[in-house]
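The other protein chains are all here in position, but one chain of the complex has been omitted.
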Amino acid sequence: MDIIVCVKQVPVTAEAEVMVDSSGRDIKKDRLVFDVNEADNYAVEEALQLTEKFGGTITLVNLGPESADKTLRSLLAKGTHEAVRLTDEHFDESDAYVTARILAAALKSLSYDLVLTGCYSSDLGYSQVGAALAELLGIPHATMVIGLEVLDGKIKVERELEGGTHERLEIDLPALLTIQTGINEPRYASILGLRKAMKKPIKVLTLTDLGLAEGEVGRDGSKVFLDTLSVPPKGEGAQILEGGPDEVSQKLVDIFREKGVV
Amino acid sequence: MLAEHRMGELRDVTREMLTRGRQLAEETGAQLVTGLLGHQVEQFAEDLKKWAHQVVLIEDEKLANFNADAYQRVLASLLGDRTPDVTLIGHTSYGMDLAPALAVEMDLPLVTDCLDLRLEDGKPIALRQVYNGKLNAEMSFAGTPCLVMMRQGAIAVGTGDLDGQVARMDSPLTEEIAYRKFLEYVEAAVGDVDITQADVLISVGRGIREEKNMPLVEDLAQAMGGVLSCSRPVTDSGWLPSDRQVGQSGRTVKPKLYVAVGISGAFQHLAGMTGSETIVAVNKDPNAPIFSVADYGIVGDLFQVIPALTERIKETRGS
Partner (left out) sequence: MEVHVASQELTREHHVLRCIQCGRCTSGCPVSTNSSLNVRRLLNEILLQPDLILSPEATELWQCTTCMTCTQRCPKGIKPLDVIIEIRGQLIESGRIQPGLRDALESTFLHGNPWGKPREKRSDWAAGLDVKEASGAEDLDLVYYVGCTIAYDPRLQKLAQDMVKALDAAGIKYGILGNEESCCGNEVRRIGELGLFEELTENNVKLFRERGAGRLMTTSPHCYNVFKNEYTDFTGEVMHYSQVIRDLLAAGKLKLSKELGWKVTYHDPCFLGKQNGIFDEPREVLGFIPGVELVEFDRCRERSLCCEGGGGRMWTEDVAGQERLAEIRVRDAVGMGAEVLVTACPFCLLTLEDAVKTTGDEEKIRVMDLIEVVAAAL
């Protein structure tokens, strides 16, 4: 079963301070550490488990700068087979539709049974590229996949809806699935494994390699634009209780008493 | 906009979008039209006509269960016919399956997961969040027509007091979608505890760090006679069963008291608990989004605060 996994390298921002840069349209990245997007990591693990069961190759495809090689190599170290990086200065500031267009251009020349990607990226979080890519490739898709089962020429998927409900669908292969976190437990890639992966080639494709025109990509090719980034206004927000653990816990108990819950 | 419904009920996001859509329509003197797709869904149309100027009802047996591809075909036809300036679709699981593909098919600009949409000189500007909710982003469109996906729970629902018309449109579907078949819904199993019925919820997030630290919050829940719930990372790690998860993909809860311990407040989580009467948050990060919805906040180390709180509660209850 040949699988393509589209992966993105994102800054790790969960605990870090995120600040707007001088352009007002991006964040300061010099102090940030980069890693594979969490949902994409789950997609890679799913691909690994599928090929362990059914055989086949896994090709990683990434739209990113040269520094994304670090992430690609750590994923190669986990046992994926090939990696393709799409890099070109003209790709900067592409919206989600254009991102899908660029990925589609790369995937057109590859053969696959399944395309996987994360359902959401922790940087801009559009949740858009996956389904758009499927449409451009002309293959069926399902998003927010929390479980899957490969059948003959088809795939049964379980999708996450709201409120804990799931829905089950049967989709013809080849198909594209966007994977939700929690579907599996991703494996670890050791540093020795990473070193071995350093020897694996990463194919780099540019705008011209993909047969795209300048006007089709980047800001020129986009239809939506990120104009400003700003810190959300604090607004009313919470009343912050001051003091050490003993003081604040006493204050809380008083509040609980007042609300009649204690 | 697209009315979203499932298993016999209109989803809340529908009325939220109708509220905002109406405000925007009134601002510009435009019409608010809602598309209602399904099988035997007339009763929704009766409700929806109070919220929109027109309800376009498209019924078809093939639309009995939501199928993104079937919806896509019908909407492509409807949008091609009516060419609305702005189309609103909920940023829901259905929406995410449908809208991006529709945008590609119809070559429409699309901004997803919007907290709000406003008009500036007649041009739509969308507001979203990025980087774990730490920053706001304003986005503009190359032009209209355009597609906008609205986040659930972001808009306050107004009143449905319009007197709209219901118009029927024939379904353009000629056959079942063979390559994508709906099989069934799977309801979340309710375990021994139903968190949606609890008065007091002690909710734990990634801040608890490890499974071995869970007794900390279990003790507090017990001392307060409350129930333990959690955010997504805790169920992803398997420390609590999924029926304890509060959030968009989990349960929506409205307890008397919601204590968020080590939860940063990602919007998917907030969506499930902002209806709580009183919200208390304990988090080390003063910028954690949870503080924007909490009534009371403690910026501190949960490993110190929670045990102290448990002690106090026990003393107070004289146990």
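Labels A and B are assigned to the chains in the order they are written; within every chain, residues are numbered from 1.
Note that contacts are C-beta pairs under 8 Å (C-beta built on N, C-alpha and C of every residue); 3 or more make two chains touch, one makes a residue touch a chain.
What you are looking at is a predicted structure, and each value in this text was computed from that prediction instead of being measured.
Of A:H81, A:K154 or A:R187, it is A:R187 that touches the chain left out of the display.
Of the listed residues B:D170, B:D192 or B:E210, the one in contact with the hidden chain in the full complex is B:E210.
Among the residues A:K78, A:H141 or A:H166, only A:K78 touches the chain that is left out of the figure. The chain not shown here touches chain B at positions 209-212, 215, 237, 284, 301, 303-304, 307. Contact between chain A and the absent chain runs through residues 12, 14-17, 31, 33, 35, 52, 78-79, 185-195.
Going forward, only the chains that are shown with their structure count from here on.
Note: centroid distance chain A to chain B, computed from Cα atoms, is 20 Å. If you check the complex, the residues on chain B that touch chain A are 6, 11, 66, 68-69, 91-94, 96-101, 103-105, 108-113, 125-126, 128-143, 146, 152, 178-188, 199-200, 206, 224, 232, 235-236, 242-243, 245, 248-252, 256-257, 264, 277-281, 285-287, 289, 291-301, 304-305, 307-309, 311-313, 316-317.
Interface of chain A with chain B (complex): residues 11, 13-15, 17-18, 20, 27, 95-97, 100, 119, 122-132, 134-136, 140-144, 156, 158-172, 178, 180-182, 222-232, 234-235, 237-241, 244-246, 248-250, 252-253, 255-257, 259-262.
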